[in-house]
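Take this structure, written in structure tokens, and hold onto it; I'll ask about it next.
For this view, one protein chain was removed and the others were kept in their places.
Then we have chain A:
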Amino acid sequence: MTTPSHIGTEEKLVRMANQIAGFFATQPKASQAEETAAHIRAFWDPRMRAQLSKLLATDANGLSPLARAAAEHLEQSEQV
């Protein structure tokens, strides 16, 4: 039985990233992507962040536009 709550880790990460982005999207600041990325940076362990970064490569990953922007931002900042 596949149900919304019995999903794989990747889908779960997407859901979590979208939820975080969902909150920061309501914040008035212009720095929504940065804030979303900073939240993920502060709370996710490296393997989760690596998985998120890998997801960016796939097109139909389900990330919301802000979550996507945040993941890209995160990827860049982790590379330096």
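For this structure, a couple of remarks:
Just so we're on the same page, contacts are C-beta pairs under 8 Å (C-beta built on N, C-alpha and C of every residue); 3 or more make two chains touch, one makes a residue touch a chain; residues count from 1.
Basically, contacts and distances are computed from a predicted model.
A single chain of the complex does not appear, and UniProt lists its protein name as "Putative formate dehydrogenase", one of "Putative formate dehydrogenase", "Glycolate oxidase subunit GlcE", "Branched-chain amino acid ABC transporter permease" or "FAD-binding protein".
As for the chain not pictured, it touches chain A at residues 3-6, 9, 12, 15-16, 19-20, 22-23, 26-28, 39, 42-48.
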